[in-house]
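In this view, the complex is presented without one of its protein chains, the others remaining in place.
This part shows chain A:
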């Protein structure tokens, strides 16, 4: 077992894990952060996306031990207390979710996008989200929600 120190959603965490354990399993099983989901376990679906150092990462492809010293944001850390992030507000407003299981990963991934590129084109959003599968919505409302959020955030910046 390995002892790991890391920062998750702004809070310092220490955990002990098996060296072979994925970060996703650590988050879900050891830290009770079940927002990230296992959709495929092979990095193809994006349901387990978390942000590490400003980049979206499939937490099923990363070992828990690799989180040592990293800053991690999960879907649980996107809102500021009761105040939702504009992306969360717009996902609700645009009905950009149905079963909701891809939603955490898509929110984390798009938050990272808007931090890197506050003015993305629709095509850039589509390609950024190429690794996040959604089986319910057909993606249209997701794109609309992201585009509107980007516009709002630019106005308020």
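As a working rule, a residue touches a chain if its C-beta (ideal position, glycine included) is under 8 Å from a C-beta of that chain, and two chains touch if they have at least 3 such contacts; residues count from 1.
Just so it is clear, contacts and distances are computed from a predicted model.
A.B. asks: Among "Glycyl-radical enzyme activating protein", "histidine kinase", "Elongation factor 4" or "Aldehyde oxidoreductase molybdenum-binding subunit PaoC", find the name that the UniProt record gives to the complex chain excluded from display.
C.D. replies: "Aldehyde oxidoreductase molybdenum-binding subunit PaoC"
A.B. asks: Of the residues A:39, A:64 or A:120, which one touches the chain left out of the display?
C.D. replies: Touching the chain that is not displayed is residue A:39.
A.B. asks: For chain A, which positions touch the chain that isn't shown here?
C.D. replies: That gives, for chain A, the contact residues 20-21, 25, 28, 32-42, 44-45, 47, 74-76, 78-79, 84, 87-88, 91-93, 95, 97-104, 107, 125-127, 129-143.
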